[in-house]
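What follows is a single structure, and I will ask about it in a moment.
A single protein chain has been removed from this complex, and every other one stays in its place.
Take a look at chain A:
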Amino acid sequence: MAAVAVSKDSLESDSDIHITLEDQQKINRFARQNAKWEELRDDLKHKKGDLQNLEDSSDDLLLVEDESAPIPFVVGEVFVHFNMEEAKEKLEEAKSKVKKDIESIEAECTNVKTIMSDLKTQLYAKFGNSINLEAEEE
């Protein structure tokens, strides 16, 4: 989870410990962005896995020699038999959709990271060592 800790063993001077409402709001916002970033990271991992599967399937499709054999294509929980042309089309459609999703997730990731590093600079400037804003490495 987000690691936003104001140091409990801090023996710093008074000015560090005095936190204004604005600072609290910045800390809160940082925690929110951090949580969002972790979620986006998970989503991105799943989507990339999906894309890899689709790429593998289309590679396998190229290996099929018999052009007229029906290809069972997953729709939901059933397999629908399509001919080679339609199957290729469906795969391309699915691939482009996943690629678009990945792009939008990555754009949001960049956005969130910018906000986070911005807030980090501000908070470290004010609190120095009394605050820890690093993500816990698992």
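Going forward, a residue touches a chain if its C-beta (ideal position, glycine included) is under 8 Å from a C-beta of that chain, and two chains touch if they have at least 3 such contacts; residues count from 1.
Criterion: contacts and distances are computed from a predicted model.
Participant: Missing chain's UniProt protein name, "Ribosome biogenesis regulatory protein", "Sm-like protein LSM2", "Prefoldin subunit 3" or "Calcineurin B homologous protein 3"?
Facilitator: The record for the missing subunit names the protein "Prefoldin subunit 3".
Participant: Check the options A:K48, A:H81 or A:K99 and report the residue that touches the missing chain.
Facilitator: Residue touching the absent chain, from the options given: A:H81.
Participant: Even though one chain is hidden, which residues of chain A still touch it in the full complex?
Facilitator: Given the touch definition above, chain A has residues 2, 4-11, 17-21, 24, 27-28, 31-32, 35, 70, 72, 75-81 touching the missing chain.
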